[in-house]
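What you see is the complex with one protein chain gone and the rest in place.
Labels run A and B following the written order; every chain starts at residue 1.
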Amino acid sequence: MHRLRLLHRLFAVSAAETAEYRAPILVWVLTGTMPLIMMMIWMGLAKAGPMAGYEAEDFAAYFLAIFLVRQMTVCWVHEELSREIRLGEMSPRLLRPLDPYWLFAAQHLTVAAMHLVIALPVAVIGFAATGATIPLEPANSVLFVLAIAGAWTIRFNMLYGVGLLAFWTDQAAALGNLIFTLYIVLGGAVVPLDLFPASVQQALAFLPFAYLLNFPVEVLLGKLTGPAVLRGFVVQLLWILLFVGLRHLLWRNGLKRYSAVGA
Amino acid sequence: MISVKDLSKHYRVHEKEPGFLGSLKSLVRRRHRTVKAVDRVSFEIAPGEIVGFLGPNGAGKTTTLKMLSGLLHPSSGEVSVAGFVPKRRQRAFLSAITLVMGQKQQLIWDLPAADSFLVNQAIYDIPDAVYRRRLGELTEMLGLQGLLNKQVRKLSLGERMKCELAAALLHQPQVLFLDEPTIGLDVNMQQAVRDFIAGYNRRHGATVVLTSHYMADVTALAKRILVIDGGRMVFDGDFKSLAESIAPQKVLKLQLREPQPETVLRRYGELRECDELRAELRVERNAVTETAARLLNDLPVDDIGIEDVPIEEIVGKMFHRTNAAPAPAGRVA
Partner (left out) sequence: MTRYLRLLRIFLVNSLQLEMEYRANFAMDALNALLAFGSGLLFLYAIFEHAESIGGWSFPQALALLGVFMILEGFIELVLYPNLNSLPEYIRKGDMDFMLLKPVSAQFLVSFRYIRLWKLPELATGVALLGYAMAALNTLTPATVALTVVLLVSAATIVYAIWCMLTTTAFWLVKVENLPELFYSIFSAGRFPVSAFPTWARFALTFIVPIAFVTTVPASAAAGRLDGAMAAGSLLVAALALLLSHGLWRLAVASYTSASS
């Protein structure tokens, strides 16, 4: 009960804080325009004819959905963590009887919500301008929300783990940037995964990135059959378990190291 | 060297009430207030003088210094430093002055101080031979041996300050503006910095304007002090005249053989402290010798000492008189 009230308080504070940062968040949303640029390129290419079954409107729907998914799963926790650990700012956090994970999570969720609020009008304009459509079936929408929740959890825990590596190396932030590049390309934000050769697509099924971007988008666009959707969620769950477990491991061992050094 | 006439700096601040309602109100109608950070200050400083600016926090010392160095545009009034108008920030002017700010540094954190010096050498276009000579002199005067090749972040606060001073003086400016240069330093280091400034002034005849809220800085270095409070100049002169006009008293410290009741002691002057065998009295200047004699005669006094009122108290008293009009030099209204 105490835990619930604490979480509620955390969210309230985070929400208030986030509201103060409306302007910079607007700019951050606008910086997430890469999918929209890709959309224009692919639509231009599809003018001559459909590519791998994608018409111009299909590309539009795909990339607009990618844009929204990226905004909803925005994550920079690896930068914050690595900085705090490096500069010794972690210490005050450790004095409180609450795993900092929840603070970061609350902050990220409220910011993601703000991102969504600002990004939706942009997306709506995009849909209107390109004539793209989404089959808005209630079933798909619910599944989409679940898929986003899964994607967010995977990404957050993955990058949290990367941030925790700062206990051992000062390259944690750099590693995070590397992962970002992989995430963008292998997640389907640059090329819809359908357009990769089959062998590449198969390989990508073993990496988490496809489940962070491509999977939620395909769920939203209603492109997956029942069994495929189920499979996708199972894989998401597996990745969640892996990264959450990894995070706990890194946290416990990292703390030992941190206290040993006496930061 | 430095001439200031009716210098003022005003800021328009808008006031907002706290809370959501306050934000709404301020959207509709903004209430403005003018803050007079510096209010019609005037003074002249001759070349080679060391002048101390004294004042409580927020009095306007740093603001004045920034206007003198060109970092801030005055709202009104005239300023002339070394024949230049500071706000124009002409190259020759910037090469003739330096500003050192306590607790803020221009040295590159992760590199040895020597590397920051080289940057300044290039910026001020100092020929190699001249640079080496000056660096040698500054190293000797400040005791920088062994410090220059260590990374700045690995130096202690005092060592950093010394390097900071050296970096600021490589171009041998004619005018030194020092804003709280000894803040945060331990007593020994404070002394070292003061000795250095005095020595530098003697050797090169540079004009020094120094702000501090450490009395010791100002009394050790400056014969002339300017007291600023609430943006206004409330005193311009030397300490003796300040002490005489503000605090026409002396301190009598008594060491007694037997404790005396307070009522007895009070007959001789204002009793400040009384603690078993020790007491402190305040007595009018002209009456001090007479009172001392009487005390020695009347009471079992073992030892007696006559001192000046501590400078902190003098200045502290001054700052209570915030409604004083700007004073002509040497007097307090």
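In this section, a contact is a pair of C-beta atoms (placed from the backbone, for glycine too) under 8 Å apart; a residue touches a chain by one contact, two chains touch by 3 or more.
The structure presented is a predicted model; accordingly, all values stated were derived computationally and were not measured.
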Sole contact to the chain not displayed, among A:17, A:89, A:137 or A:170: A:170
Of A:45, A:117 or A:205, the one touching the omitted chain in the full complex: A:45
Residue of A:11, A:28, A:127 or A:258 touching the missing chain in the full complex: A:28
Candidate in contact with the missing chain, chosen from B:4, B:37, B:193 or B:283: B:37
Residue of B:85, B:119, B:189 or B:216 touching the missing chain in the full complex: B:119
Residues in chain B touching the chain absent from view: 11, 37, 63, 66, 69-73, 87, 89, 91-92, 94-95, 97-99, 101, 104, 106, 108, 110-111, 115, 118-119, 122-125
Residues from chain A at the interface with the omitted partner, ascending: 21, 23-24, 27-28, 30-34, 37, 40-41, 43-45, 48, 51-52, 169-171, 174-175, 177-178, 181-182, 184-185, 190-191, 195-197
